[in-house]
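Working notes, structure below.
Missing here is one protein chain; the remaining ones are kept as they sit in the complex.
Going in written order, the chains are labelled A, B and C, and every chain counts its residues from 1.
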Amino acid sequence: MELKNRKLTQDEFFKEREEVLQQWPTGKSVDLEKAIEYQQGIASAKRFGDKLAKAKAEGVTLIQPRAGVALYTEHIKLLQYLETEGEADLLPSTIDSYTRLNRYKEAEVGIEKSKESGRSMLNGFPAVNYGVDICRTVTSSLETPVQVRHGTPDARLLTEITIAGGFTSYEGGGISYNIPYSKNHSLASTIAHWQYADRLVGIYEEAGVSINREPFGPLTGTLVPPCISNSVAIIEALLAATQGVKDITVGYGQCGNLIQDVAAIRALNHLTREYLDKFGFEDVRVTTVFHQWMGGFPQDEAKSFAVISWGAAAAVLAKATKVIVKTPHEAMGVPTKEANAAGLKATKQLTSMLKDQSFVEIPAVVAESQIIKEEVTCILNKVEELGKGDYVQGTIAAFEAGVIDIPFAPSKFNAGKLMPARDNSGAVRLLDTGNVPLTPELKAFHRSKLEERAAFEKRPVSFQMVVDDVYAIGKGFLVGRPHGK
Amino acid sequence: MELKNRKLTQDEFFKEREEVLQQWPTGKSVDLEKAIEYQQGIASAKRFGDKLAKAKAEGVTLIQPRAGVALYTEHIKLLQYLETEGEADLLPSTIDSYTRLNRYKEAEVGIEKSKESGRSMLNGFPAVNYGVDICRTVTSSLETPVQVRHGTPDARLLTEITIAGGFTSYEGGGISYNIPYSKNHSLASTIAHWQYADRLVGIYEEAGVSINREPFGPLTGTLVPPCISNSVAIIEALLAATQGVKDITVGYGQCGNLIQDVAAIRALNHLTREYLDKFGFEDVRVTTVFHQWMGGFPQDEAKSFAVISWGAAAAVLAKATKVIVKTPHEAMGVPTKEANAAGLKATKQLTSMLKDQSFVEIPAVVAESQIIKEEVTCILNKVEELGKGDYVQGTIAAFEAGVIDIPFAPSKFNAGKLMPARDNSGAVRLLDTGNVPLTPELKAFHRSKLEERAAFEKRPVSFQMVVDDVYAIGKGFLVGRPHGK
Amino acid sequence: MEKKTIVTGVIGADVHAVGNKIIAYALEKEGFNIVNLGVMVSQEEYIAAALETNADVILVSSLYGHGEIDCQGLREKCDEAGLKGIPLLAGGNLVVGKQDFAEVEKRFMDMGFTKAYPPGTTIETTIADLKEILGLS
Partner (left out) sequence: MEKKTIVTGVIGADVHAVGNKIIAYALEKEGFNIVNLGVMVSQEEYIAAALETNADVILVSSLYGHGEIDCQGLREKCDEAGLKGIPLLAGGNLVVGKQDFAEVEKRFMDMGFTKAYPPGTTIETTIADLKEILGLS
């Protein structure tokens, strides 16, 4: 059957489900009815969506770390520590890379090796191997809502197990957990897998249990232009809503120029609402997440604190509903719990201290967000056109054609023709628009911004700028200037 | 003779000088001619003013720590460490509190006790007790320009010794090192003492040696409204220029609201230039310094990093010529060298990363700085009026009348009638203008800003807001809200 | 019940005025009779004020790091002046640098202080302790 953007039927879903639950022995223990009952018993204070809605109403920005280790007892201790010592408002369980690739056998080895060596040999929490009950042990040990964060192209079994396991929010999407995280998965396959995951959330919704869903905003985390990440987020929001999801948090990864960063969240917030409304999803709740700097980090911990704090400040000034927090160990490896808590506390300081300041409506931000909106509209119009009105078909065709194109993506289904570079103030612009269908005016705007930089640096606009920009942050800068500039 | 704002004659200066050099035995070793020669031998790269001028031309923000310990060998090691490991662009020698109060005997005890106990029992470097030669040992051990930073009402001997000792910049002023730092010194006495210090710098200037001078901008560091700190900085710049000073850095301590902070530096920069020009000092060079948060700090080190970083960001976005850096130990005590370097590195990360972004000309900043300019003009017009055109007489009268009034100042020569409080976005406004001669429009502006906050907090505008604002930062906030707001 | 009297001030050559003003304001609001000597207070001034006002407690602040030097001998001088046993509290940033507070506390107890407080002591703690020391709670 042709893949379309339409709600899976009960038949389709439950037929597929039989297979999914057999992918690993722990699948057998998922009982949907009991799981719904279990979820219904979770108090509002521990529900992700409720806490986000409250924050949105109050205009404050919540803080959330990334964290996950191999052994579940250690994982609980880690999350409890981040909750108390780290003052986290929201908690994660970051899933390990083997699980993300459905390599549960290797995850099992990782668990065993971790037990032996006494240190976590996995880069996250292997939820599938543990199964429903241990997940419930984890989520019920905490006062704070917990979300599954991963990067899994085929996350169907993980979704089943973790939602039954008491998690109340779930990150990912058919595009955002494919193109930046995978090499060989076709978009058709991952979109189908995520229709399943979203449909499962829809079924919970229909039973009165609201699970928050979050497309992964930052994509590859490196020089991703706001129009690209916004377009992907909006598409995934539409796809999720189609399957019955009612609570969506759209995200964006900090690029570093404050005006552009605030503008990107502003545009994302407005456009997601507009597009959902346009397709009849007026009842879907929208919140936003700002990711602190997702690219390469400085090695030095003090310098990392500065990058973290700058991200915290931008998140608050943009009035994002939550901010995902990095740690002073970012450049080194998975952080210790102390380093994780330190990143949180630095962030909390600024989400508190700056909560009464907003940059959302200053003229420069409004102007920049107007540009992003125009760009996104160009892209999404083309997606609709290519899909003849269908966003799934349109998206697949758009990636094929390079209409949506994510810089530095490992996927072979990504065109890789778009070339981003920073302008003279550090905002991310398009050096080569590839096949992204911007209007001539918009293209000229990007070009002029880069010419401005080129003039300042006394060199032509060229690919060397892109390379310099990737290296720049390692040297402490945002814009990669030639020597002596 | 009546104290006036006029250049000291050679006779007056050298007569006074005889006395000054006798205040402590090390005074004898100051030989002005040889000192000028010594200063002439200091290379441009190690001269404070030259490095500032270069930074101003390039539009970058330099970083400078505070640091000083009792034993000079340790002091040298400390500064070398901050230079290499801390990546400081400019260095300080922070003077201890006994020296600041001319209690050289107690400083001597402090040196002895430090030798015995192996830890610094003084909160700074006792330069007078050490004398010219040891100061030269210090300044010549470093690659970077070094400044004397203190808080000394009568700094005449300290100035003589340290400039002869190779320091190329000198902080302080007759108002800014009196009212926040002293209880009983009359303004007349400290202004006279600082005329001496400025005249000495003028004599060096006339011999071709430029010493940078910096009025202490932040004053008490706590809820100081920009119009007050700007007025004091401009007056001290005028007084210094009158004595022949040619290189002045005017300063401001972060209040926390980004728009107001950038606006304050903008207004300070413009107005200092204007007033110097107005009085014929077109040849005086002006640069600016932004002080990271000068009030009470959070106890937690990670949170301190956030406050430090936010100050660094504001400094760069305001395009200040340099930023004075706090440390993660601020709330605890004089920092270790590691903590000091950490504060510097966090700051360096942002002065590099954000150097291509400026907020100086955004409309909200321009509007806010317009208000500050109007306020300062009101104050300085009144100072001129009270002094019948003489800024020294005018200043003394202005403090007496509360026309200039510094919140939380310990000095009995400060009126203490002005009452600052934060508005709903955290900008510092005037709850009670005391006798500060603002126009009715400006008063109404302040009032309306505070009424806005009062309405939000559902309580009347009152002194409790001031108290809440002082406590707020200890709880992580800028604005001290009543419970549950 | 009669109002208790507390002498407050910042000792030595220390000019940190903010905490002092805030403490005085808060304690007054709490119903204490406050004799605030402000900043740069000598040992003699504390004692004179305590004698004159028949004070129940002397609350010494020191922020600038020289507290350890400035506070030496205060207890002895109190004893001599006829203020034997008067509670002496010290707080602020009592020593130079970040030091293990247990050790700092010990040094101040050895000097005869009733209690010593670490940096960042909240006004709530200060009030609660004062009430306990004065038998008010």
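Following the convention adopted for this analysis, a residue touches a chain if its C-beta (ideal position, glycine included) is under 8 Å from a C-beta of that chain, and two chains touch if they have at least 3 such contacts.
Owing to the predicted nature of the structure, the values given are computational and were not obtained by experimental measurement.
J.: For the chain that was dropped from the view, give me its touching partners among the shown chains.
T.: A
J.: Quick one: say which of A:Leu3, A:Leu32, A:Ala207 or A:Met332 touches the chain that got left out.
T.: A:Met332
J.: From the list A:Ile76, A:Ile95, A:Met121 or A:Ile308, pick the residue that touches the absent chain.
T.: Candidates A:Ile76, A:Ile95, A:Met121 or A:Ile308; residue touching the omitted chain: A:Met121.
J.: Using the touch definition up top, pick the residue from A:Gln40, A:Thr84 or A:Gln299 that touches the left-out chain.
T.: Looking across A:Gln40, A:Thr84 or A:Gln299, the contact with the absent chain belongs to A:Gln299.
J.: From the list A:Lys28, A:Lys105 or A:Lys183, pick the residue that touches the absent chain.
T.: Among A:Lys28, A:Lys105 or A:Lys183, only A:Lys183 touches the chain that is not shown.
J.: Please give every residue of chain A in contact with the chain that is not shown.
T.: Touching the missing chain: residues 97-98, 100-101, 103, 106, 109-110, 113, 119-123, 180-184, 220, 222, 295-296, 299, 329, 331-336, 339, 408-410, 467, 470-471, 474.
Heads up, the rule we're going with is that only the chains that are shown with their structure count from here on.
J.: What topology does the chain touch graph have (line, ring, star, complete, other)?
T.: Shape of the chain contacts: a line, open at both ends.
J.: State, to the nearest whole Å, the distance from the C-alpha centre of chain A to the C-alpha centre of chain C.
T.: Computed value for the inter-centroid distance: 53 Å.
J.: Hey, how far is the Cα centre of chain B from the one of chain C, in Å?
T.: Computed from C-alpha means, the inter-chain centre distance equals 30 Å.
J.: Quick check: how many Å separate the C-alpha centres of chain A and chain B?
T.: Chain A and chain B have C-alpha centres separated by 45 Å.
J.: Out of chain B, which residues touch more than one other chain, so two or more?
T.: Chain B, residues with two or more chain partners: not present.
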